[in-house]
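Only a part of the assembly is drawn; its chains keep their places, and the rest are absent.
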């Protein structure tokens, strides 16, 4: 098997990894909210009805930001249905997922949950069936100090203090024909601009995300981004990207997913900078990759419509999926200079790293571990990685690099983390890590998820990466074998 | 004065420097052709009327490619006026520069001169007053084997063998209101596509350059590039950029010119990649920066119209200008992955590195030396340069890095060249070169153009960079002072 070389040099950095790159996403879909983060009837529920075991895992991994309440759900949602005395809240048909939304869990519950989980809230406004007025009302409800209709309603509902939600999404996936309120780019751009101006009139400190394409294969991509930014460039801080990879794509295509994510990100960056130049603007638009994950759609059961929180999209992830999520994490870190927000979709039960079943402690899926690594990268600097790697041919994709890597150096410069995945189901790759530019650093750990990592019988969860023997280091070079189909974190520390 | 650090690492490369990056440009303007490269009455003229002293300097510096015959001139030019028996060639009013064009020097003379100078020809077709038909006729004249009207005319004019001109420009500066045939981007795009198809029907092996913006301040930039590429993406290989810097800009603005060139290039790259994505194309469009230089317009004398080859744009360059051209050279090398062709405008007398006066040996202007360095970079790999440098404020520009650097490693890996300019008119900068990633390399030369470099009295030319004492090297680090307002080439060689 050909060999690989990886070189990192502290002088060559991509940029600082934003804290929010490790975010996640909670939508009123299936059992993500009801039976996921909230279930008053479950033994693990706390006084607020939050499942404490789920909170435990979220706090353990320190999720930095959670996008809420959708996703397609938001494009038909009236936030006022979900506030005030629970018994007075109406049940509504959810037009996106054809469930019945009881509205027992709403904005106050969600922001309370975020506080309990120690995570920032990223709220989406409904630009599907509503416009600037309702959007401004919601910002008034969450952020206005008091003395106005909606801020007083908040106080009356037991929350006198404004929540100060900073990060807002101007609708969801408006380019998708499946979306309630789907409309051409020029119309969405105008509506988003109006909402942005109205919301900022309430609270000038908020940051706004305009909807980009729902995936890189959309016919309207990337003309959609150009049109939206041509109108909203000066009024928004980020443009969003969404992307899911999974069966029925082939195993080879799935393992090559990060190539599409790289290209998708780089094309959106090119589009932002082209439009910025047309507008003679020195402002740089950031990217919010606020829905990304492996999502297998091949085995989805048919759903009875109009039921409350039925089990939906409850993917069970395996080792392959963990390697794929590892490569997607690498792609985000490789582009940390421009991707400032990212949300793994979703957080619990619904294509999620955490599974919460009734009466059983929540447990970690295989993808929990590479997701944790993305959160850990927060505030470190992403390093340029010079990787020479063998390639293999994948039907429908072409020639694909066998190894996928990213690297970060901690804020204080003491810790260098190398994240290396091996996409080949067949061959391990003898790899030379060239650390000559890191004198005084010693390899301290090599943790690995390999295809062979045994799962303890009985317990449903997936075990953390296994510590494997440290390879020797000679004159700044480390020769290490990266096993077939593995996800590896190698850490070097500076000895003072 | 704060210090600077420069780090280069062989693992981090921009890309290979194309041989054509060091090209130049000869236009029927002023004394560039008549009295420049061609002057049968001059003592230095050879049998073809080419000034042998000019040829000598061009061969000395090995100019790789020369764009001809324009520039604005080409947009009113009939190539057939400039071929065949000289006495039968008509004199025409040149609508671009208001001179009388005697047509004594035309396509055959130009291609003969290129052969004599050992340089490739890059021909522009007239899309100002003519279209696809005339463009195809010119390709037939220069490249068709024989047996057709124009190829037989070539043979009759004494050149039976086809010239095989590979590189062609589809018109010139069509976005400029000053240009004969100036038209909106969509119209130019269509005309360029038709010309491209007709020219390729004659010779399918030619490479084509579509006109981009005449400078980065054009109101139509970069929408012009998007529109042109939307139509021509599959039919052209390059999009062009032009840019001139000079008085009446301030000294500070001029010394900061490379910042504009960097931004201009990066915006055109973003635009190309955005359009490529819209077209779902895997093809990458290259950039042809085929007019760039310092051009001082403040002291241009009034010109009597309708004279033959009057002195025009005869800038006399000084040391400042050499430093500026040094930084522009760095900008081109820094973007060698996408800028594949570049032409210093122009080659002789007209804003040029070479001056040819009647009856006096041609001499080198100050900018000759940094231009030579660009040509030397051919086929080497441009290296990423991690430069931390003090900045100073420049009115009208903002905060500007004091140092500007580029670096290359030779094809065989033996030679590392560091090109460092100091923009500050006041302060030298103590600089640490971190060569730890280059074990076995030793600094062998440090050549410098400094403000104090004395010019020998009498001789008009500017002396080559001066060799200055080599700084010491300790454990891969070299501490060197970069003098105020200087242009430096430091070379390190691998000792076997």
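By letter and in written order, the chains are A and B; residue numbering begins at 1 in each of them.
Keep this in mind: a contact is a pair of C-beta atoms (placed from the backbone, for glycine too) under 8 Å apart; a residue touches a chain by one contact, two chains touch by 3 or more.
Keep in mind that this is a model prediction, so the values were computed, not measured.
Peer 1: If 2 of the identical subunits are displayed, how many subunits does the entire complex have according to this structure file?
Peer 2: If we count every copy in the full complex rather than just the 2 shown, we get 3.
Convention: only the chains that are shown with their structure count from here on.
Peer 1: If we count contacts the way the header does, which residues on subunit A are in touch with subunit B in the complex?
Peer 2: The contact residues of subunit A facing subunit B are 5, 7, 9, 11-12, 221-223, 226, 266-267, 269-274, 277-278, 384, 386, 434, 436-437, 439.
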